[in-house]
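Heads up, one of the protein chains got dropped from this complex, but the rest are sitting where they should.
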Amino acid sequence: MDITLPILILAIPISMFLILGIGGVKMSRKTAGVLGILGMGTTLTLAYTVAFTYFFSGDPAFIVDGVRQQLQVFDVTWLAFTDTLVVHLGFLLDPISAMMLVVITTISFMVHLYSWGYMEHEPGFQRYYSFLSLFSFSMLGLVVATNIFQMYIFWELVGVSSYLLIGFFYKLPSAVSASKKAFIVTRFADLGFLIGILLLSFYTDTFNFMELTHNPEGVLASTGGATFMGASVLTWALVLIYVGGMGKSAMMPLHIWLPDAMEGPTPVSALIHAATMVVAGVYLVARMFPVYLMEETALLFITCVGAITAFYAAVVACCQIDIKRILAFSTISQIAFMMVALGVTRPGLHDGMGYMSSMFHLFTHAMFKALLFLGAGALIHAVHSNNYTEMGGLRKYMPITHWTFLIGCLAIAGIWPFAGFFSKDEMLTAMFANNWIWGAWMTMVAGLTAFYMFRMYFMVFWWEENPHYKEHKPHDAPWQMSVPLIFLAAVSCVSGFIPFGELVTWNRLPYHIHIDPQVATTSLIIAAFGIGLAAWLFMKRNHKPAAMKNAMPGLWKAANRRFYWDEFYMFVTHKIIFNIFCRSIAWFDRHVIDATMDGFAKVTQKTSVAVKGMQSGSIQAYVVWYFLGAVAVAAITWICLL
Amino acid sequence: MDLGILWYLVPSVLMFACGVYGFVTRKNLIAILISLELMLNAADLNFVAFNRYIFPGQMEGMIFTLFAIAIAAAETAIAIAIIINVYRAIGNTDINEIKKLKF
Amino acid sequence: MFGNILIWFVIIPIIMMAGLGVCRNSSMNAIRTVMTVCSTALLGLAIWLCVDFLGLRAAGETAEMLYTGSWMWYAPLNIELAVGVDGISVLMILLSAIIVFAGVFASWKINPLPKNFFLWFALLSTGVFGFFISIDIFTMFMFYEVALIPMYLLIGVWGTGRKEYSAMKLTLMLMGGSAFLMLGLLGIYWHSGPEGHLTWNILEISKNGCIDPSWQRLLFCLTFVGFGVLGAMFPFHTWSPDGHASAPTAVSMLHAGVLMKLGGYGCFRIAIYLLPQAANELAWIFIILTGISVVYGALSACVQTDLKYINAYSSVSHCGMVLFAILMLTQTAMTGAILQMLSHGLMTALFFALIGMIYGRTHTRDIRQMGGLMKIMPYLGVCYMIAGFASLGLPGLSGFVAEMTIFFGSFEHTDLFHRSFVIAGTCSIVITAVYILRVVGKLLLGPVQDEHHLQLTDASWYERFSTVTLILAIAGIGCFPNWINETIQHSFVPIIESLTQAAI
Partner (left out) sequence: MDSVGNIVLYFVVAISMLVFSVMAVTSRKILRSATYLLFVLISTALFYFQLGYQFLGAVQIAVYAGGIMVLFIFSILLTHRPDDKSGKIESHRRIAGICASVLGAALLLGALFTMPVGAAGCSLTDVLAAGNCIDMQTIGHTLLGTDKFHYLLPFEAVSVLLLACIIGGVVVARKR
């Protein structure tokens, strides 16, 4: 493949970042916006070209005997740690990276376009676009990484762009602390990632994904059976790498940053915290999947964490008021879904269908979750509040938003023929294939998903009209915002029919999707039940929800407070680490170590002051000492002579 | 009763001790100088006595004393010049007042 | 003698001093001209040296030290003025030149006594450059002292806050360190060769390699502690917070940026290289101490409220990382140590420059009294953020490259002791993120705390110039790190060789 296109795909966003970042101050908003959108549009076109060429051209470079090839389009040396352990920067083209190129550029372009309307009156518009470009660059760099270290590099870069974008409204203390929290929590997780890379690369002596995944047995052999605390080193490495993924993908217990990250502008939430960055963890596991297959313990760990997180986030989502928070928890839950699907994948079970379905869900979820977030943005834009208590009955005022939002909700709930149905169905099939417990558990989560999404939908668009509408009539968003909504809604409607199994599978061989009727029916019934329950409770104004809430106030409050995870973290970090640990160290430094050093000085000074008294400058004192000394010497001499 | 060498040396020692006492205790510069002269004088007396009793045929002790007197004169002259200068500078001749050179 | 390019790194600062001597105290323009011309000359010379060095290496020059030359200085004790550079020294010289250059612009409006300030500043640079070009340990030590003494006056006269105390503390602690060092160096000298062939020359000492192991242990401790004090090793780091807090901007820059590197460089060049057996045996003691430094400095920085204190403690942490990496005794870790020296030098210099600029406007360094400065002085705010990101190891900036190289190099040891310390070291990057973001959040973001700050102006041209130089260097290293690796990889060969031989 020609390397111009891949290079341009990375070069355009980063140059946009530099141009808008350095020259943005001098530009008008319009120039900056147009430049940003044009840049992203070009990247979109190029990425589509690359992806479609890869998938559909049939070129023997890309597909040989039905096996899709992995190829490093370019791979330049960046930094050599040792002779063998060399960090490259490159562009790896394979099914998942091609798919991610499409996802990222699509969502990013939609968000660029949408932001033109949404952020129109915000100060720092140019800065916003430059940060968006930086993020797009980092995310693209992450997915095309040829080696795990390149992934780590871009991993950190997406972290920082996320930090910058969450803290975009930097004058709000809440945004500042949310951005800080996001960065530090993910940074903490990255520590695990880093140690994992250290371990893995030490034993395998390579960073390269192709070398790792094409020869997983070799990877396993290279550790030479070394163990640490009962688990093999490879398990440790893989689990630690996954910890990095847990941070970025907001798995429990590192999920606390994602709901707070909603302090950022809503399009940013759609791009980063719904569609792209948060799935980096899933992508990471998918990328390393053959190696993970070597250690079932690690996969089990992934599955368990995913299952717990999915349920937890779904429960919490049922009790939130802020619509962006609901969507955030829904995102956590859905990503956990993908994680479980990856975790249950075994080559023997439906030819590793879990992997395919996970990627499929990643794709569809990116589309409909971005749609939902952008829809939420339109709502917030119209109502100027994040809480559904300020909304209600909006379907008449904002028809476009209403319909697109409904499509999004149906898609996420997994109703045929919307996208979510297909991907979720595949995932559930894979889970049932592994163990019925996972399947049942996740089906329940799917039901909860339908419930809380429609709870939100009904509360926002039905329920009863907010009286404020009379003074300030909400209306649909301008075209820059509506176009992305309509486009994404359309994608959500049709993308389920993409023959995904033909394109993306764990062993890159085509896989023919067939709907498992039993699983499909179950999940549809469960979803319909969830929707029905939501409709029964929230369609019209009534007292049932309040009664339910009052019936179990403790549970409601706990779920509303997200089961006190934040408080727990605040306690640990602020009270224990910050106040007790850091302060005592700072105190120790000043009052023990420094005091010791000052003590040396003081002792010296005291001694010198004491001795100084003898140097009184008084001749007479000198004479006394001199004379007494002379007498003493004479006396001693005399005694010796005797 | 013979006037042996000790008869001269003992007063000399006592005079010297007086000089030391005066030198250490007095605060007036001139008084200190006076004490110094006492000590010098005691030393002179020693030279002379030793010369007379132990080496009566020679005259080193006497000559030494002679020079010592000359040098004492020189020293006194300079010391007094300095004292007068100090007096001009600080208004008295108290040794405790002269602290500018301390440390 | 003057044909040797290295000598000019000492001569130019001397010319600088002479030039300043001619200027009148009141003519600021003349002083600035002299400083600008000479520091630009230094920077140019350093870049030229770097390019030429790389050229020579590319041409297959494999000698350990290039541009060597030696001139007898005091024959009875064999003291020579011996110069020579390898890749590491070249980079250190380049770093010093960049920071001196930026420092001149950062102290563009120094007041009072500009002429005297720059005179001492020039003397300080003489010492720094002299140290890096020397390969005779006595002249090295002498230049080290030359670099130390101006510090006292620069802080004591032009500093802020408790400047006399800090100046005294800094100077005394560093002098205390050099007392150890002097003992160690004398010990090395008296064991440097066979009877009658004693030498101070590093290359010859290492070639002779006849220092008795039992002596090595003692001398290693002496020299490592001696240089470690300058490298802010726990528990000898307390001069750093006070000293940096009181020092004027350019001095903080030069001190944290270059002078603290003298410590790391010295540990590397003398303690490890000349005493390899002891280094193999005793590294663990200092790994513990420096490991403590790394985490301890970072944790201490978390609760400080004075900007300079935060930075000083972060320097303790980062410089601890340098020594930590050196003690790992693997080539990759040592490469990382050199990278970390460069990276820390540049970004701390940038930090101190920015803190100086902010302090010059707000007249406070207490982060509780400031806030929302990003709105008021966006340029400085952005630069501060970049410095912060460099410090917390953002890819694309220098800190990341350095830290990663250190971690990967240190991880080559398979035993639990080394690995647990490496993992403790990696924890510091999280703590670094905590305190950097805390400062950024309080200082730059959020609502404006003090109404009076609203009238403040953004950076002036010379401030921009100074910061841009440093940022370019930081991003340069961060984006294209491999040329540095190539520059220094030859320099490690003899060291690693002597270490492995000693291990047998």
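By letter and in written order, the chains are A, B and C; residue numbering begins at 1 in each of them.
The working rule: contacts are C-beta pairs under 8 Å (C-beta built on N, C-alpha and C of every residue); 3 or more make two chains touch, one makes a residue touch a chain.
All values reported here derive from a predicted model rather than from experimental measurement.
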Touching partners, among the displayed chains, of the absent chain = A, B
Note = chain A positions in touch with the non-displayed chain are 620-621, 623-624, 627-628, 631, 634-635, 638
Remark   = Across the whole complex, the chain not displayed is touched by chain B residues 1-11, 13-28, 30-31, 33-35, 37-38, 41, 44-45, 48-49, 52-54, 56-60, 62-63, 65-67, 69-78, 80-85, 87-88, 92-93
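The rule is short, and it goes like this: only the chains that are shown with their structure count from here on.
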Inquiry  = Suppose chain centres are the mean of their C-alpha atoms. Which chain sits farthest from chain C?
reply    = B
Note = By Cα-centroid distance to the whole-protein Cα centroid, the innermost chain is C
Inquiry  = So the centre of each chain is just the mean of its C-alpha atoms; given that, what is the distance between chain B and chain C in Å?
reply    = 65
Request  = Report, in whole Å, the distance between the mean C-alpha point of chain A and the mean C-alpha point of chain B.
outcome  = 97
Task = Using mean C-alpha positions as chain centres, tell me how far chain A is from chain C in Å, no decimals.
result = 37
Query = Going by the touch rule set out above, which residues of chain C reach two or more other chains?
reply = none
Query = Can you list the chain A residues touching chain B in their complex?
reply = 612, 615-620, 623-624, 627
Query = Which bits of chain B are touching chain A when the two form their complex?
reply = 20, 23-25, 32, 95-96, 99, 101-103
Ask   = Which part of chain A faces chain C closely enough to touch in the complex?
value = 25, 77-82, 85, 149, 152-154, 156-157, 160, 163, 167, 170-173, 176-177, 179-180, 183-184, 187-188, 191, 194-195, 198-199, 201-202, 578, 581-583, 585-586, 589, 593-594, 596-598, 601
